[in-house]
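Of the protein chains in this complex, one is absent; all others appear in place.
Up next, chain A:
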Amino acid sequence: MIINHPLLGPRDASEFTYLGDASLIDRPDWQAENAAEAFYEYGYVRDNPAGEHQELWYHEAGDRSWLVVTRNTLTHEISKVELARDVARARGRSK
């Protein structure tokens, strides 16, 4: 597999470590009323789509960027690679 790193260009997948669903960016609010339920969902409940999937990859043997890779789980086609930090900001995360 080759991941087209937004800063470094195409890199071999062996340089990366896989974490999982990019929904891990959406960490719940610890003070919310339903925090326990929300953290349970966050930690354990995942979609398993046959098709486009956003997932987190870490360029461990490279520049240590966390990336959000949009990969088709049926064809392995990678249609988009973004810096996870940009995605996190776009999803409203800050400090």
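Everything below uses one rule, namely that a residue touches a chain if its C-beta (ideal position, glycine included) is under 8 Å from a C-beta of that chain, and two chains touch if they have at least 3 such contacts; residues count from 1.
Here, contacts and distances are computed from a predicted model.
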item: Hidden chain of the complex, named as in its UniProt record, picked from "Aminomethyltransferase", "Solute-binding protein", "Proteasome lid subunit RPN8/RPN11" or "Iron complex transport system permease protein"; value: "Aminomethyltransferase"
item: On chain A, residues whose C-beta touches the chain left out of the figure; value: 1-2, 12-13, 17, 19, 24-25, 27-28, 30-31, 35-36, 39-40, 42-43, 56, 58, 60, 64-66, 75-78, 83-89, 93-95
